[in-house]
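In what follows, a structure is listed as structure tokens, so that the remarks can point back to it.
With one protein chain removed, the remaining protein chains of the complex are shown where they sit.
What follows is chain A.
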Amino acid sequence: MALLELKNVSKHFGAIHALNDVSLSLEPGRIVGLMGDNGAGKSTLVKIVAGNFRPTHGTMQMEGQDLSMHRPIEARRHGIEIVHQDLALCDNLSAAANVFLGREIRKGIGPFKILDYAAMYRRAGQIFAELRSETRPRDLVRQMSGGQRQAVAIARTRIADAKVVLMDEPTAAISVRQVAEVLNLMRRLRDRGIAIVFISHRMPDVFSIADRVVILRRGRKVADKDVAASSPEEVTGLITGAIEYA
């Protein structure tokens, strides 16, 4: 059964139809590569699932239940986590502080609660170990490499028991070596049965890691097929419009 199901979702920004009638289903432990040219609607689609935008038309279901979300925090409660294109990290805070930002662990009695540094360092350390990342919980994000920053952003999705993780161009702005690191992080998430949506412009990344590829062109879904049944040439054609539909 599908974990998350989008049915005929559209999103209009005034006269701009960023998404038109897109249906999509995600399954546990499977990676969907979401591709398309700039402005095709990829980020918009992901932001709808993450609760940043409400769809103009269409419905979403999580494990058979209707989803109607007004704020990102509600999506999180349903087990949907997003890794933003810009990672949304605070350079001046430690890795652990970033991982727990907005959901700090506290201790104390009644209304007198203080931050539980020890618990947050411990848990962040566990998550980094689980992701096999060398990131240290106490290090400031300012001093980190691109790959380590990705690990911090991805570690955020692990503090709650996420079922769906959305990644908006995680490999766009980092070096080749760091891309390999991020793809490994994604494999670890997938092996834990998490459904992943992976936005990327990079054909080799999608073909090496995704199970399925979904292609958007000017807000419409023009392909949704197994990676094994497609080819980089076909995908390129679908993105540019040289191939109408597949």
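Observations, loosely collected:
As a convention for this text, a contact is a pair of C-beta atoms (placed from the backbone, for glycine too) under 8 Å apart; a residue touches a chain by one contact, two chains touch by 3 or more; residues count from 1.
Criterion: contacts and distances are computed from a predicted model.
The subunit not displayed here is recorded in UniProt as "Sugar ABC transporter permease", chosen from "RsbT co-antagonist protein RsbR", "Sugar ABC transporter permease", "Electron transfer flavoprotein subunit beta" or "Protocatechuate 4,5-dioxygenase subunit alpha".
Considering the full assembly, A:97 is the residue among A:97, A:131, A:189 or A:209 that touches the omitted chain.
Take chain A: the residues that touch the chain left off the picture are 52, 72-73, 76, 84, 86-93, 97, 101-104, 106, 113-115, 134, 142-145, 147-148, 156, 177.
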